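Excluded from the complex is one protein chain; the other protein chains are retained at their positions.
And then chain A:
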Amino acid sequence: MASRKEGTGSSATSSSSTTGTAGKGKGKGGPGDSAVKQVQIDGLVVLKIIKHYQEEGQVTEVVQGVLLGLVVEDWLEITNCFPFPQHTEDDADFDEAQYQMEMMRSLRHVNIDHLHVGWYQSTYYGSFVTQALLDSQFSYQHAIEESAILIYDPIKTAQGSLSLKANRLTPKLMEVCKEKDFSPEALKKANITFEYMFEEVPIVIKNSHLINVLMWELEKKSAVADKHELLSLSSSNHLGKNLQLLMDRVDEMSPDIVKYNTYMRNTSKQQQQKHQYQQRRQQENTQRQSREGPLLPEEDLSKLFKPPQPPARMDSLLIAGQINTYCQNIKEFTAQNLGKLFMAQALQEYNN
């Protein structure tokens, strides 16, 4: 892990560059006028997050913490962080807010940036697009406009490439969340799809020059063998897990679609009934008119035909988003692995 970190200046870009560029592109396409164009993370923060997961995180459980820093022009600098304690059953009355406030106050006493700029969370095989995350990020972003969430993938990191991503909700999604209307119509109007839920902000890991110097020195001393993880050819486990998770999501997706389908059918059926009813009514009215009788009184059609409850689309949106991230993961992973395999093939041919 340590060996990974030393490359902050040059090779950290390589790890996050792939995502970074993609994110940047999207970022431009999406908000454009967003206040924060880039996130600069202190090496310390990265190490602290990693350490937090290493010490407290279990395989499927996530760890969370608060990011501290400050906003400089259109840069968000994250200079420090502190973890949330793990929840347990027996301290249900634990006050998180209180803890945060106290923590920040204490940090201020030791002259550390105490501006709350976001939070971080670990993830299990990239599964983070959930309702809970959406809710808390929304409340963060609602309170602190610049705040972002750092997603840390420990498994990918263990494979040799640090995976850390800064995400934030798109302004569109913010609008929708503010309205709290997740009906199909509202989402359609907001023109929101799973692709435009989150926007990724490019990150830069910054270290002090002294550290950089130390890194250089260490790199020279360290043996090459340390970098083996990166070249590991074993892929089945990771890929299998990803596939399985993807499958689970697909399974979740199916009933959602079916539900939506029935809703659509019900609506159209009702529409038809309504239409028929209106026609009948009109016919009678015309008849009456010809007989010069009194017209039928106007009736409240919406009372007669109560529209079916539209299903909330947010869930499927989230699932779709999640599926998207899985797919990205798999794509990335397979691309890398293919490269490795070709490399290995070439090597073998060369040896022979």
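By our rule, contacts are C-beta pairs under 8 Å (C-beta built on N, C-alpha and C of every residue); 3 or more make two chains touch, one makes a residue touch a chain; residues count from 1.
The definition used in the following text is that contacts and distances are computed from a predicted model.
Engineer: Consult the UniProt record of the chain that does not appear here and report its protein name from "Mitochondrial ribosomal protein S35", "Eukaryotic translation initiation factor 3 subunit C", "Prolactin" or "AP complex subunit sigma".
Structural biologist: "Eukaryotic translation initiation factor 3 subunit C"
Engineer: Of A:76, A:187, A:246 or A:318, which sits in contact with the chain we cannot see?
Structural biologist: Here the residue in touch with the unshown chain is A:246.
Engineer: Contacts of chain A with the missing chain: which residues?
Structural biologist: So the residues of chain A touching the missing chain come out as 236, 239-240, 243-244, 246-247, 250-251, 253-254, 257-258, 260-261, 264-265, 268, 271, 320, 323-324, 327, 331.
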